[in-house]
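The complex appears here minus one protein chain, its other protein chains still in place.
Lettered A, B and C in written order, each chain numbered from 1.
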Amino acid sequence: MEPIVLNGHDLTLDDLDRIAYDGAPVEIAAEAMERVRKGRRTMEKLAHEGKAIYGFNRGVGWNKDQSVLENQIEQENRRVIYSHALGYGPYNSVEEVRAMMAIRLNNLLIGASCASDDLVEMYRLFLNRGITPRVPRRGSVGEADITTVTHIGMAFAGENDVTYQGTVMSAGEAMAREGIPPYRWQLKDAHTVMLSNSQGEGTAAVLVRETENLLAMSDLIYCLDYEGLNGNVEAMREDVNALRGLPGQQQCAARCRRYLEGSYLYAPDAHRALQDSLSFRGGFTITGTVTDALDVVKKFLAVQINSPSDNPCIIPETQELYVTSNFETTSLAVAVEMLAIALGHLSRTINYRMIKMADPNFTGLTRFLAPRNGESYGYSQMQDAFSALDAENRFLITPSSVDFFAIEGYIEDHASNLPLVVSKALKLVDNIRYLVGMEALYAAQAVDLRGPVKLGKYTQTAYDTIRREIPMLDHLRPIQDDVQKAYKIVRSGVLLKNIENL
Amino acid sequence: MEPIVLNGHDLTLDDLDRIAYDGAPVEIAAEAMERVRKGRRTMEKLAHEGKAIYGFNRGVGWNKDQSVLENQIEQENRRVIYSHALGYGPYNSVEEVRAMMAIRLNNLLIGASCASDDLVEMYRLFLNRGITPRVPRRGSVGEADITTVTHIGMAFAGENDVTYQGTVMSAGEAMAREGIPPYRWQLKDAHTVMLSNSQGEGTAAVLVRETENLLAMSDLIYCLDYEGLNGNVEAMREDVNALRGLPGQQQCAARCRRYLEGSYLYAPDAHRALQDSLSFRGGFTITGTVTDALDVVKKFLAVQINSPSDNPCIIPETQELYVTSNFETTSLAVAVEMLAIALGHLSRTINYRMIKMADPNFTGLTRFLAPRNGESYGYSQMQDAFSALDAENRFLITPSSVDFFAIEGYIEDHASNLPLVVSKALKLVDNIRYLVGMEALYAAQAVDLRGPVKLGKYTQTAYDTIRREIPMLDHLRPIQDDVQKAYKIVRSGVLLKNIENL
Amino acid sequence: MEPIVLNGHDLTLDDLDRIAYDGAPVEIAAEAMERVRKGRRTMEKLAHEGKAIYGFNRGVGWNKDQSVLENQIEQENRRVIYSHALGYGPYNSVEEVRAMMAIRLNNLLIGASCASDDLVEMYRLFLNRGITPRVPRRGSVGEADITTVTHIGMAFAGENDVTYQGTVMSAGEAMAREGIPPYRWQLKDAHTVMLSNSQGEGTAAVLVRETENLLAMSDLIYCLDYEGLNGNVEAMREDVNALRGLPGQQQCAARCRRYLEGSYLYAPDAHRALQDSLSFRGGFTITGTVTDALDVVKKFLAVQINSPSDNPCIIPETQELYVTSNFETTSLAVAVEMLAIALGHLSRTINYRMIKMADPNFTGLTRFLAPRNGESYGYSQMQDAFSALDAENRFLITPSSVDFFAIEGYIEDHASNLPLVVSKALKLVDNIRYLVGMEALYAAQAVDLRGPVKLGKYTQTAYDTIRREIPMLDHLRPIQDDVQKAYKIVRSGVLLKNIENL
Partner (left out) sequence: MEPIVLNGHDLTLDDLDRIAYDGAPVEIAAEAMERVRKGRRTMEKLAHEGKAIYGFNRGVGWNKDQSVLENQIEQENRRVIYSHALGYGPYNSVEEVRAMMAIRLNNLLIGASCASDDLVEMYRLFLNRGITPRVPRRGSVGEADITTVTHIGMAFAGENDVTYQGTVMSAGEAMAREGIPPYRWQLKDAHTVMLSNSQGEGTAAVLVRETENLLAMSDLIYCLDYEGLNGNVEAMREDVNALRGLPGQQQCAARCRRYLEGSYLYAPDAHRALQDSLSFRGGFTITGTVTDALDVVKKFLAVQINSPSDNPCIIPETQELYVTSNFETTSLAVAVEMLAIALGHLSRTINYRMIKMADPNFTGLTRFLAPRNGESYGYSQMQDAFSALDAENRFLITPSSVDFFAIEGYIEDHASNLPLVVSKALKLVDNIRYLVGMEALYAAQAVDLRGPVKLGKYTQTAYDTIRREIPMLDHLRPIQDDVQKAYKIVRSGVLLKNIENL
């Protein structure tokens, strides 16, 4: 695979996806490496001149007024790592941790962080050899992700566990297999490893990708469901939505029109309702809102993966060293919280569509879409199950970014809780996968009950994808199996893969 | 005052401010009026051809399948108004209702709504003659603001109350004084009045202005407070923040640097701490986050005030009539909820700064900034009071947009709750005015205790503005009076007026 | 009116109601006054012996290590009052403040608080002469209600405002009219006034009464609504509910059976559904849950109004003085939060019942209960209005008790936020009054549409009470007036008064 060349300035979210999900290797631009060296020399010079540097010749946190002598540096680095690596399970996924390492590596290359050459090399090696430290998902307040990302430092030194070739093993063993000696700490490396928001940012990058996939699948199944309803798609027209001018709404309406190309819904039908319920008529406005919210997340995230969160930092142009607040990531955190609320709307909307699909007054079909042969109750009880999931989703949109204490000698009196905030949004995404899966069951069953109708170009493929795994519900079987299969279809992304080349 | 010419396309948030706050009159562009007429003729033609039009020759809501005969139109309009005007107090402010009327008038001018000429004229007259209907703040689910904005229609017909020349009186009486006869309903006017998100949008416009003012004042008082602390402003540097590249953070850092121009904080001082607590060091990153969130709100709001929320709507280019979902305002609603969360961070940050300012370990000043003569306890108990306010603020950031039922025959199965969402954010803004006022008391007291120091160009003016009303706390007096005066200084905007011409 | 004799030990919630709502005067038991004197002498003796007493010969809060000399006592009391009376509007109601004064007076009589005789007398005089201090509703963290209840102390000293004979006036003026001289501070009186949870407790007492009334009215209207539905009341049977054994459910089922005595619902009807929707079938289980939650609130409140929140306090039996945590009122606070959640269930349940009543599939009546003559849309749009109210109610159940800072030199690192918590519950109660009022409109309309049916003994009276003010909706009129009238019927309590003597 073609390596991604990192230089600290133009890493894209797509690049990150390739590194995180596809295992793309990374290389480091030569001029970037030069900036790293220049920055390091600056910091050494300043330290020799007696300037107090937090995390280098001064302690961190409440110990910021304590001096560190030069010959204590390696020991002090170890002390910092040992006292800062903390957290609680479960662990981040391999994809998440790869995104974290790529982001931190990239922003070290700006030359603002005072990383040693060897430290930069460690990130590159771990990424390219597929050694992925085990990082606890919980334990950081997001200011920066000190406690959790320090586990990456532990792994560099050969301690704790990593995932390597699909197996969890000790870092030391994986490194030995790859011929990489345990890292020996230099300069302020420990501090450099830990002063990064990369856990929040890396998981946010994963969230962006997974939400985008979810939205595409949700729109696809919504369109199939609309065909199951025989609904009125007038409100989806290009001119109608251009008149309002909201960006996400227009994008999702356009996608849905594409998905429905050729559908019988575009042929006139005297039996069709004048206006459907809002969950159907405006389904694309809801994914539109999620898209709008996602754009805000992407905007801040794209800035942050190409900029340093270090404190202090070196200004590359002037080679001066300053105290910063650049580890503050609150705009990103509140944007993710907005995204979570938007996902809450999507959850409710899918639920209301399913409730409608079970109601003969709306569909003209059977109650609960039960087969006409009386062999099954249809998808009635799924209503309890998806309603229970929505209750959890309503809970997951509660904001958390503002909940923190004044800690570390009352000095850390602000936090963003970005990792927690992202984790909750990821859980929402996974729960909504179930909902999309269940809507797929409703949609395909309604299409079957409605009898032969011409589906859209893409929705036909979606229907086929579902029916390949899950036959029509016209004989007695455990519904739970259908739900689990439908979830797996959504989880695996096969729905999108199958429409890719249409 | 120069009138604002409305044409449905380029109304700005600044224009809206002038109409709402300064009472600027409005005029209607001639070509816009032509569009209105063209649209109306289209709808009449379609109705005559027998097309079913929701709210015109068909009922609304669950009655959408009921026909309305031509000779029943006036009566049907009244029936719609009488059965839709609902809500609970308190009432929107005059500024809010003026913004609401201006927005609805403006987007009628797009020609998509089928308003009669006379209805358009009613909005213009009410705005220009200063007749402001009383609109209940509560009662709309924001999909559109049917229940509440219909009170504007009630007032047009001379019913219910309005505010006129500072007095609440019956609509009929105010109209009589201005020689305006009660409105007689035509076409689908009742429906046109009510199918508007203008309550949510109008109050959001007020929220935007009041948040912007609050942020400027909060930054100003934060800078004065920083002078009270004798803190380290290095993290506020332009280059440091450019390195991170987050937009709001950069804007607010720039504003703070301007406010502090000439301050003694830029002179070296051996006693200054290397790094202050995050609430001080990164104060501008928090207003930066609020600014970032506000930009998202402004982006969607600017689109919506120049686009129609009508359903059905006419496409002006083709003069065709379509069903829409253009009353969906969820992106704006979730953006306001993000803004509220950002304001929650501001609330907490101001609180933590005040807690620090009371602590001699951080300030080197007296406990609770008590006067050295022992005459007063200083501002100790204000800590209970601002802590109580923050508890309320924490509560106010809870999202509400997702909480709705499937109503109106299960057809309205989505809502945005925009009016509620905005009301909560406005309450947050007002609560934070108290906090900024209290921080001003702490800041000025600390400056006084610190002895003669050179303040910044703008912070000196802020200090003077405060001290003009509230002397140093060095004698026994009820603290409550100080808090109320400080709140009024912030509420009145005098802090900003006084620095305007520096 | 017969005075309530207070002795510190057996004040009931009913007594409190009589003092707060009916203006009953209070007297002080002689033996209680003796305890007060004994306690005071103890504290004086200990202070003379040199024992450090917080708030007496030592400062309060972070000043707890500062000594207060004997000749500074009056000045120090004033200093405490002036620096502790804080808060934000709106103000507590007269009923709430009377409850607050009665509670504090009562628990002073235990003899644990070191009140002076004169201070005790001030509470008695203010209660009996109808002088009610203006106390800001917001500003206390509930640990104790220091900031806000100190306004009572301000009024004792003739400062700030009171309500007197229905008018707001200065405390000084009201006292002059009653011949009461401004209070001169003694001992640790200022501290004694302020170290009380009586704002939280007094408003909680008002909450208890108003919730009890609301529940009785809600059950009554629910029963009338059930008659409107022609529902199946089998699940309300005594034996059925005894089998489950939950206390609130049994009580409310019993009350509903009484309300429905003689109703046609007890006569067989072949058209009646086998089982109604849960909101009807189990309506009494929801008021039952509110009743169960209310019982927990009453349990803690009954303890607290007869026990001292003072710190330090005197043990009456041994006359020793100890530091306490008796101002911690968290059990009461979380109980009120549970009550709020229970009220949230009631809100949703009433909404779902109204949604059902508008649906001909459930009622067999007209859509939205519109009159058969086509004169009105019926109560359709009320659905938007009550749905909007429920969104606010969902928001109001968010807990707040855990949101606090470490303040006052980091010493006050816990809070209960009881006053905020109670205020939110009171707002819920008021919002639900609207819902009960709207359900009354639905219920009476449904009964009318159903034609002559025999109502229950109590529901007939409820029907008559409503119809006396609001005729059947069979002609065109603004629905808003119906809603406001219905709310006032509930607010005034006339529904309960009219069934009192049945």
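Brief remarks on what is shown
Everything that follows uses one rule, which is that a residue touches a chain if its C-beta (ideal position, glycine included) is under 8 Å from a C-beta of that chain, and two chains touch if they have at least 3 such contacts.
These numbers were taken from a predicted model, which means no experiment stands behind them.
Across A:V36, A:V80 or A:A253, the residue that sits in touch with the chain not pictured is A:V80. Checked against the hidden chain, the listed residues A:K51, A:R138, A:R237 or A:R491 yield one contact partner: A:R138.
Interface note: of A:D15, A:E227 or A:E412, the residue touching the hidden chain in the full complex is A:E412. Interface residues of chain C with the unshown chain, by the touch rule above, are 52, 54, 58, 64-65, 110, 112, 143, 232, 234-235, 237, 239-241, 243-246, 248-249, 274-275, 277-279, 281-282, 284-286, 288-289, 292-293, 296, 300, 303-304, 306-309, 311, 313, 315, 317-318, 322-326, 328, 330-331, 334-335, 337-338, 341-342, 344-345, 348-349, 352, 355-356, 359, 362, 394, 397-399, 401-402, 404, 406, 410-414.
Considering the complete assembly, chain A touches the hidden chain via residues 59, 61-63, 75, 78-80, 82-88, 138-141, 143, 146-147, 154, 159, 351-352, 355, 358-359, 367-368, 375-378, 380-385, 387-392, 394-395, 398, 400, 403-409, 412, 415, 417, 419-420, 424, 434, 476-480, 483.
Going forward, only the chains that are shown with their structure count from here on.
Residues of chain A in contact with at least two other chains: 406, 410.
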